[in-house]
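Of the protein chains in this complex, one is absent; all others appear in place.
Going by the order they are written in, the chains are A and B; count residues from 1 in each one.
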Amino acid sequence: MQRIGVFVCHCGTNIAATVDVKAVAEALSHEPGVVISQDYQYMCSESGQNLVKDAIKEHKLSGVVICSCSPRMHENTFRKAAASAGLNPYLVEIANIREQCSWIHKEIATATEKAIILGRAAVAKVHLNTPLTSMESPVVKRALVIGGGIAGIQTALDIAEAGFDVDIVEKKPTIGGKMAQIDKTFPTLDCAACILTPKMVEASQNEHITIHSFSEVEEVKGFVGNFTVKIRKKARYVDETKCTGCGLCTEKCPMKKVPNEFNMGLDNRSAVYIPFAQAVPKVATIDPNYCMMLKNGKCGVCSKVCSVGAIDYKQEDRIIEEKYGAIVVATGFDPIKLDKYDEFAYSQCPDVVTSLELERLMNAAGPNGGTLLRPSDKTHPHTIVFVQCVGSRCDDSKGKPYCSKICCMYTAKHAMLIREKYPDTEVYVFYIDVRTPGKNFDEFYRRAVEQYNVHYIKGMVGKVTPKSDGKIGVQASDLLSNEQLHIDADMVVLAAAIEPDKTARPLATMLTTQMDTNDFFTEAHPKLRPVESATAGIFLSGACQGPKDIPETVAQGSAAAAKAIGLLCKNSITCNPCVAHSDELKCNGCSSCEKVCPYGAITYIEKEFRMPDRTTAIRRVASVNPAVCQGCGACTVACPSGAMDLNGFSNSQIMAEVDAICK
Amino acid sequence: METFTYYPGCTLRTKAKDLDTYARASAEALGIALEEPADWQCCGGAYTTARDEIATKLSAVRTLNSAKEQGRALITVCSACHNVIKQTNYDISRDEDMAMKVNNYLQLPEPYAGETTVYHYLEMLRDVVGFDKLKEKVVAPLKGVKIAAYYGCLLLRPSAALAMDDPENPTIMEDFIRAIGATPVIYAQRNECCGGYITLEDKSQAAKRSGAVMGSAKDQGADMLITACPLCLYNLKKNSGSDLPVYYFTEILAQALGLKEGNDE
Partner (left out) sequence: MNKNLKEQVLRSSGVNVLKCMRCGKCSGTCPSYDEMEYHPHQFVYMVEKGDIETLMKSESIYKCLTCFACVDRCPRGVQPAKVVEAVRLAAVRQQDGNRLSADQIPSLLDEDLPQQAIVTAMRKYAK
């Protein structure tokens, strides 16, 4: 006979204000097998836990039901309490009467009734609970960082610093990401390359770090501590081990009309190229879309001039497979496309540029060698208009609903740098709000206004009209003076919203991690677990989780590294014992479960069975690897013969809960 | 030969006969039959966006319903008619309250709920005929002529209802211009208002707006400007103070198809 204890939590007024907790405890005391039922102010407090422990001992409880908050919050607390009192922790059930009851109801009568029903279901379930024992699973002491921007680099350096091996997979030919394209950084105005390139070099020299550049993650299998990842090393048609990065091939390549993506297409590069001088690895890559040798077999100049014989036109994509204990996502962001906002004439006029394009126009390694010239006619602009929030803070149908967070500060930076270098240039910034929460950020923006006399205008540009004389007519509102302005500008700079990199969505599917509606990765808890995904062993670094500036990105990169190190330090981790198992006598070998298993935990074995009349037969039956199974339950639903079942969530337990609810 | 219900609208019967005549002649040459619905009424010229206005939307619903009863798509050519009819169609398919009131009044054999497909004549050229096919039928291409397409506001906005083209960077008229052998001129004011009906009580505002449009087109090197709207044509010709010629797009279509003598203004 079961001896079940029920404990109903008030959670201060969180539950007790909407649910009559005493009535719940009273009602549940009449459920079969319940020997003690009581309520308490805060069950999760030490004295609350002691209440449970003492009851287990005193009443020799065989099962415990806690009516409280979501099991995500305190299931672990109560399982540990039960274990310390000698009860198997898996004999504890939580009835969620807070998130699923008190917080969403207003009337005490209905909420109380629902709380009783939820408690009754938990009691019905705990009757069928069996003691479960966790197994241990070893941890592969190697981490994978996906994305080689400043976020990924910081994470990798910190993990390597702790003595663990770490691989960076970067889809571009070099690491460095967006920060490598940026000219100066706010709020200190130090040169981005000057502070980034030492970290890039450090990453390439660190014996614990392996950089897979020009590579992409192809497939992820396994689970926390034991991921198996296939990485596609894209053919760069250059032997990385031989290439010295001398750049002779890029000089001699006759195909020089390729839009240079590093300079945002503002100038051209050759078909064989090294993205920029400090690229890591400093290795050439051949662009098969433009290389004449690869396209029609005519040329071969690069191969002839290469003194070390590194050019290999026959190179093919290679897939390598590696094992990792932890994975950190650092896929970063991109500015949005601006074709939906052509009232700003971005597609009509080369002198209407995005802020990232302006970074290149101002950079010494950019198309104009650091002199700010208009893309159209290479003249100095004397009037520049900045437009904020292009595609940010929009209604869903118009753009991104969020604030892109970095634009106010980089625009202040651009405005200030331009006024410093070209004092004869007038700079206008049209803003909705200036958002500068950050250390020394508002001071920085005020400097742009007070010291550099940048014209900040509260209002928005409504229409941009390029003219044949090279001027750009800007029509805008000035809300404070209540007038419509018409400015003849030489350049217009648009602060385009930022969005997650396009590779993030398919990657999230591979990793079985969650994303929000904007395709930013979702953290496990918005306040308390900001760098972990809800999937164990997957961590988040940088702008893949939400818009971030460099200081924040670096902080989060290090935080993600700390979490990954915490995992890698362990020799083994405790596995969830709530895994699937197959009843071999019922299994008909149909493979339905194998097909739906997202973790590859199910295999089939040929097994000998004793049949009637002392005969034997070989049958094909499913076998679950408990170390790989994550207990998602997909197989139990797919199984047509009812052979698959899940520990802790068995079919009979779930049916008992349903029966109790419908009683 | 494919047959469509064709709604000319009141102005095409009077002040904008060229827009209508050449639309019909060109359609025939392109293998499209246009049939007017019986007893059509004026669309009202402007769509009243107010949700509590029902009476002003009835004539558009009658036209839409008569196309529905004939089992055909509806073609319009005047920008204003097109705007009114498409907005009516869009709202009646989404606003249950409006649909109920309209149908309660009209007492149609079967309630109308936005079933008819509405094409502007330009959309018909793009989506039914195809600009490639149109190009093949051109006998007198307008080689070397730089034409500025004027969309104004009515063809493109509100874009959710009109859904003809990208409201900020449209291409349908430019593609049309290319199909008849001419060169399109892109200018930023092509989707800004000409001043519209304000000309009736404030000529100076109409002059300012149409002047800005013509100035922008001329500045970008246009030889002429084309429009689908009689009121735009009026404002641009009469109020802008510009000498840039303005034609209906159907006029130069007919010219390219060899159905009309060239313009020698």
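A few comments on the model shown:
One rule holds in what follows: contacts are C-beta pairs under 8 Å (C-beta built on N, C-alpha and C of every residue); 3 or more make two chains touch, one makes a residue touch a chain.
Just so it is clear, the model here is predicted, and its values are computed rather than measured.
Looking at B:Thr11, B:Asn169 or B:Ser216, the residue that reaches the missing chain in the full complex is B:Thr11. Interface note: of A:Ser45, A:Asn76, A:Gln484 or A:Ser572, the residue touching the hidden chain in the full complex is A:Gln484. The chain not shown here is touched by just one of A:Asp395, A:Asp469 or A:Glu606, and that residue is A:Asp395. Seen across the whole complex, the unshown chain contacts chain A at 343, 389, 393-395, 397-399, 430, 432, 458-463, 475-477, 479, 482, 484. In the full complex, the hidden chain is touched by chain B at residues 9-11, 14-16, 42, 44-46, 48-53, 56, 78, 80, 152-153, 156-159, 167-168, 192-193, 195-202, 205, 209, 212, 229-231, 233-234, 237-238.
Criterion: only the chains that are shown with their structure count from here on.
Our note on geometry: chain A versus chain B, Cα centroid distance of 48 Å, whole angstroms. Every residue of chain B that touches chain A in the complex is listed here, in rising order: 160, 166, 168-169, 186-189, 192, 216, 219-221. Listed in rising order, the residues of chain A touching chain B in the complex are 339-343, 345, 347-348, 397, 463-469, 473.
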